[in-house]
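One protein chain omitted, others in place.
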Amino acid sequence: MNSSVKHSNPSVMVTADGVPLMVSLSRAKRKAKIRALLLVTPLFLFILVTFFIPIASMLLRSVDNEVVEETLSRTVPILQGWDQTGDTIPDETVFVALHQDFVDGYREKTIGSPGRRLNYEKPGFSSLFRKTARKAEKFEPPYQAAFIKADKKWGDINYWRVLKRESGPSTDSYYMTALDYGYNDIGERVAKADDQSIYVDLFGRTFWISFVITSICLVLAFPISYLLSILPAKSSNLLMILVLLPFWTSLLVRTSAWIALLQQQGVINDMLVWAGFLGDDNRLAMIHNQAGTIIAMVHVLLPFMVLPLYSVMKTIPQSYMRAARSLGANPFTAFVRVYLPGTIPGIGAGSILVFIISIGYYITPALVGGQSGTLISNFIAYHLQSSLNWGLAAALGAILLFAVFALYILYDKIVGIDNMKLG
Amino acid sequence: MNKFVKQTLLATAVTAAMVSTASAKELVMVSWGGAYTASQQKAYHEPYMANNPGVTIINDDSGSGALAKLRAMKEAGNVTWDLIDMTGSAAMTACEEGLAEEIDHDKVLANAPDGTPASVDFGDLIISPCFVPQIVYSTTFGYRTDKVGSNPPTSINDVFDLEKYPGKRSLEKRAVNNMEWALLADGVPSDKVYDVLATDAGVKRAFAKLDTIKDSVVWWEKGAQTPQLLADGEIVMGSTYNGRLFSLIVEEKQPVAMMWDWQVFDLDGWIVPKGTKNKAEVMKYLKFATDTQRLADQSKYISYGPARASSAPLVGKHATLGIDMAPHMPTAPANSKNTLLYNIEFWADNTDDLNEKFYAWLAN
Partner (left out) sequence: MSNDQPYVQFKNVQKSYDGVILVVKGFNLDVAEGEFITMLGPSGSGKTTCLMMLAGFETATHGDIILDGQSINDVAPHKRNIGMVFQNYALFPHMTVAENLMFPLEVRNMPKSDAQKKVQKALDMVQMGSFGQRRPGQLSGGQQQRVAVARALVFDAKLVLMDEPLGALDKQLREQMQYEIKHIHDNLGVTVVYVTHDQSEALTMSDRIAVFDDGVVKQLASPSELYEKPDNAFVAQFIGENNTLRGKITSIDGNDCRVDIDGHGEMIAQAINIGGVGDMTTLSLRPERVWLDPDDTFPNVFEGKVEELIYLGDHIRTRMTVCGHDEFIVKIPNSTDHKDLQVGDTTKIGWKVEDCRALDCTD
């Protein structure tokens, strides 16, 4: 026996050389922990840089409004003293500051940005800033009159109200727009009229179409995956290639193929007319509408449903069904009671995958979706690429992100997130 | 340091050196791809590279998203483009946002052969201090000759006339152009179009007119879509860029013809992105590529009008087909009886607002 054991406290386990067991154990584990940490560090950094930072910056951008305060750095503080609920425009002190800001902004080529920013809130700001900036250097006091002479919008109190409202470092206006709210002339938040609201309906449509696509994918993928899982490797590999074929075809080829197939003068309509199912003048509209989006996206996303389903079904032993049959269940009961519950992890994984990809898809809907088949992502892309309203794009993206989180939590509550198998 | 590491580092350094020396002579030019970039390649890039053996011009076809990408590059502090082809309104935005270099047109660009300064030769087409105009293009209509019988469409009213011309028509999925056409077809005089459109009632009126054909419209987003739809016989008529229709009619010999009534003129040209690493070389290129002869040369390959007044008389025959290009230009007298000039000021203020209203109208 080692001597250290004798004088050790019976309640604290120690190793042979007298070090408490817990200390010794954590020391031994530390090396393993450091090694594990080193192994995950590259991926962690990669994800941090390519995922978390962009998302954080997107969230930031959806409320960021510093451009007005920065460019009109003299005007904004003075403007805080102006009462926007009254019916007079700001006095000369504000215009003096504004003049200096414009002269500097024009020299430094920064005056266009706040103009474009405010133009999102009220059309006219863009040209107001651009035109005024060109002339501002030559203005003579009193500046209020000079500004109004250059463009009479400077005398319109509604422009000043918007300017004051949007002069803070952050704004909620992007989120308001994204939820179909706006401000009225006196600065109250109001829901937009039905014929001017877009985004809420679009979110709804996006989720609905994604749901339909997911359901169709599930219905189509289930039997195919089952077949793949029971066929011998040789034939299942061939079938798998057919399933994956859409992955390997370029988007352009696929799109042309859909158009050739689905359009009114296309192959399917021609065949239906030829076979006499349709009259020549009521050909089916299967593209440039919701049907087109659904057909094309089901085509693209089917593999994302098949693969998890297949990988789950592959692990369900044939003996389960056989056991159920031997216990007296007819094929249908055996399927519903025994096989189907076993595939839930695959159904969950496939559905979440397809659903999340669908709500973010924009190229296919843009090409074949027409007016009824465009989704919220098309608008995010539009605001990113064409209108350059990145704040609104970020707000729309953030809402989408929160909606996905909410769904994820819902899924976790109903099915359990650990009950999901991707492969 | 072991041998392998040394060799690897050496190889990396050599590669890096090669890349950086090579990029010193490479100019990356962003344009729209397809026949348009091809025409620039033939008319500008190839002769320039022949005169300047040290320079290689790389075409980047990301023209449609160029503004957004440029802004992202600027924010990331790494602008990899040297010259960008943009529509006039995009160029104006780029200039306002500080994304483009301002250009002294008379200093940088070549005079006309008769000595007229560039600023005079381009005239009003210089809509922004950052913009070097290149072509005048128009957005106009093509129709299937086999679907209209002996009574082809001749006016913008026909686009809105479903009884006379049943079937689908394609329009661009945005407010610009469609709103003007709707008002013109609804009887608004051309010089009052933008005044009317500036009012809420005018916007309502335009939508009301568009409502009459809404269910028969295929909305396009890419310039190639209307030619394809026409070729497939999916639509009776549709709007697109006149150069695309020229290719469809003259080069592909499809049963399609042009309907020029109230074509909308717009500009396309170059901007120099702020932060380009080859500014001097790019300016040199700009001087060459926008001189009178080069702009006229481009029209040998595509039916867009040169932006210099002095180039117009030099427009000749198509490079391969040998047909006279002048009658196919949007500016030809026979084609330009009724034309509308894209109002850049108006749309700079109202694009966002009207597009939003337009999409809301589409969705409802």
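Labels A and B are assigned to the chains in the order they are written; within every chain, residues are numbered from 1.
Just so it is clear, a residue touches a chain if its C-beta (ideal position, glycine included) is under 8 Å from a C-beta of that chain, and two chains touch if they have at least 3 such contacts.
It should be emphasised that the depicted structure is a prediction, and the values quoted were computed from it without experimental measurement.
Displayed chains that the missing chain touches over the full complex: A (touch as defined at the top). Contact with the chain that does not appear here is found for just one residue of A:Leu21, A:Leu60 or A:Ala323, A:Ala323.
For the chain missing from the display, the contacting residue among A:Ile224, A:Val338, A:Ile376 or A:Ala398 is A:Val338, taking the whole complex into account. Across the interface with the omitted chain, chain A contributes residues 317, 319-320, 322-331, 333-334, 337-338, 341-342.
Rule of thumb we're sticking to: only the chains that are shown with their structure count from here on.
Averaged C-alpha coordinates give centres for chain A and chain B that are 31 Å from one another. Every residue of chain A that touches chain B in the complex is listed here, in rising order: 109-110, 112-113, 115-116, 119-120, 123-127, 130, 194-198, 201-202, 205, 259-260, 263-266, 288, 366-367, 370-371, 379, 384-390. Per the touch definition, chain B reaches chain A in the complex via residues 64-65, 67-68, 71, 93, 95-98, 102, 168, 173, 217-219, 221-222, 228, 232-234, 345, 348-357, 359-364.
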